[in-house]
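Here's the structure, in structure tokens; my notes come after.
Here the complex is missing one protein chain, while the rest keep their positions.
After this line comes subunit A, so read on.
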Amino acid sequence: MIEIEGITKRYDATTVVDDVSMLIEPRTIAVIVGTSGSGKTTLLRMINRLVEPTSGVIRLDGADNRSLPGYQLRRSIGYAIQGHGLFPHRTVAQNIGTVPVLLGWEAARIKRRVDELMTLYQLDPQAFGPRYPHELSGGQQQRVGVARALAAEPNVLLMDEPFGALDPIIRNKAQEDLLAIQKRFGTTIILVTHDMEEAVHMGDKIAVMDAGKLVQYAKPAEILAKPASAFVETLVGASEKPFRLLSLGRVRDAVETGAAEGEAIPDDASQRDALAELLWSGRPALPVKGADGRPLGRVTVDGLVKRAARPA
């Protein structure tokens, strides 16, 4: 659990982060969104004390984050830096192994962990391990940056726009991988992004920042349905809202009784994908099948459109 209480950061006269309080439940993902310069990175860096707050307290699992020396605190928190920040003079494998080396793991264990992470991020350890960062594409560098943050299996992970440079396909894959890792290890993640789609998809909760202030901190559905201000409304994109809302729900929650023609859609697909399929194929209904292939019923255009409407 991460408790942020009344955190303020001032540089001279300008207040960059203004009295922010939020609570991040253990084993959940909190996504921070906001315009450029709204203080997202600064807030993130106060958690691992790369930036010391002007006032306020941050507690990790109940303990003030100032109770350890900064460098020890940072070894226990994964950090994927905005714009990757790889060490240009170290190979990809050495970069990923940075924190395990600092923690004094033995060489064999480090190698195993590095290979495992590289394979996870589709970088062949043989081919990419000995390369230097400048020999990688921007997207590959970013994946190495994320792998480096994960290396020591931290309980808390801070990620600053980690998937910005990835193409949609690899980004999707990286997001799913991160969700899987988060489920498996119960990691608590704070993720900064500019991509509303990513925020809705990944976040258990979304924090919206504007000019250093936290303007809304709530579940994605609530942010979409009841934006706290005009600013939040613009940020989440008024015209995209119905689709974003649909993308939160699974097909299994929209199943109606009855049958329909054609190829069945799996029940764990998003409702948004189901609606897209319906509109594209010009049919009024699609059959739904369970994970075992059993037919469960159908989804209809009418049913989905009702769900996309603003909740009462």
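Methods note: a contact is a pair of C-beta atoms (placed from the backbone, for glycine too) under 8 Å apart; a residue touches a chain by one contact, two chains touch by 3 or more; residues count from 1.
Operating definition for what follows: contacts and distances are computed from a predicted model.
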Name per UniProt, for the chain absent here [options: "3-hydroxybutyryl-CoA dehydrogenase", "Hydrogenase maturation factor", "ABC transporter permease" or "Protocatechuate 3,4-dioxygenase"]: "ABC transporter permease"
Omitted-chain contact residue, chosen from A:Val17, A:Ala30, A:Leu86 or A:Ile110: A:Leu86
Contact residue for the chain not shown (choose from A:Lys9, A:Arg75 or A:Arg143): A:Arg75
Among A:Met1, A:Leu50 or A:Ile170, residue touching the chain not depicted: A:Leu50
Chain not shown: contacting residue from A:Val16, A:Met46, A:Leu60 or A:Val99: A:Val99
Absent chain, residues of subunit A that touch it: 48, 50, 71-76, 79, 81, 83-89, 98-99, 102, 132-134, 148
